[in-house]
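Moving on, here comes chain A:
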Amino acid sequence: MTIAQYLLLSSVLFCIGIYGVLARKNGVMVLMSIELILNAVNINLVAFSALTDNIAGEVFALFVIAIAAAEVGVGLAIVLLIFRNKKNVDLSEIDLMKG
Partner candidate 1 sequence: MSDFLRSYLTVAVFGVLACALVGAFVGLSALIRPARKQDQKYLTYESGVDPVGTGWTQSNIRYYIFALLFVMFDVEAVFIFPWATRLEQYGLFGLIEMAIFIFILLLGLLYAWRKGVLKWS
Partner candidate 2 sequence: MGLVESGKMPKSLTKLLNMSRRYSMWVYQWGLACCAIEMGAAFASPRYDVMRLGVIPLPASPRQADFLVVSGTVTDKMAPAVRRLWEQMPDPKYVISMGSCANCGGPYWDSYSVTKGVDQIVPVDVYVPGCPPRPEALLEGIVLLQERIMNEDMAERWKGDPIVVE
Partner candidate 3 sequence: MSQLPGLLKGLKVTFRTMIQTLFPDGLLKPIPKPSKGALTVQYPHVKEAPPARARGVIALHEGNCTACMLCARECPDWCIYIEGHKELAPPRREGGKPRQVNALDRFDIDYSLCMFCGICVEVCPFDALFWTPEYEFSELKLADLLHDKERLGEWMETVPDFEEYEDGSEQKVRKVPR
Partner candidate 4 sequence: MIELLALNPSWWQETFLIKVPIGLLAVLLPAGTIVYLYLFKAISFMQSRLGPMEAGPYGSLQLLAEVGKWLQKEDIFPSKADKFVFAAAPFVVLMSTFLLVVVLPAGPDALFVDLDAGIYLAMAVSSVSVIGILMAGWSSANKYSLLGGIRAAGQLIAYELPLILAVVGVVIQAGTMNMQGIVLAQAEGEIFGWGGIGNPFILTQFIGFVIFMIAVQAELTQAPFDMPVAESELVTGYLTEYSGIRFLLFFIGEFASAGVFSAIAAVLFFGGWYIPGIDAGSQVFNVIGPLVLATKTMIIAFLIFWFRFTFPRFREDQLQRLAWKFLIPLSLVNIALTGVLKVAL
């Protein structure tokens, strides 16, 4: 196993995530794409941690997981709020200033 294969995998996920974020209009979908990106990052962290035998990478992966959870929570709350007000979760139609 080489580190490169993990990094490649991670970059694939990352780019798919980027595509999702850009191509999706639905708020929940965008959140999911962001999850993809974060996971790509995590793979990198853990892979490097294994490469250098340094535990810090893994610990940071843990923190990322925790933060991702918080991020989804808040993100979804916002999406829900938008939904309640607008009856859809269409991000392109949202004027954030008026919320």
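Keep in mind how these were chosen: all candidates are chains of the complex that A comes from, given by their letters.
Quick note on the criterion: a residue touches a chain if its C-beta (ideal position, glycine included) is under 8 Å from a C-beta of that chain, and two chains touch if they have at least 3 such contacts; residues count from 1.
Keep in mind that what you see is a predicted model, and the values were worked out from it rather than measured.
Among the candidates 1, 2, 3 or 4, the one that touches chain A within this complex is 1.
Considering their complex, residues 62, 65-66, 69-70, 72-73, 76-77, 80, 83-84 of chain A touch candidate 1.
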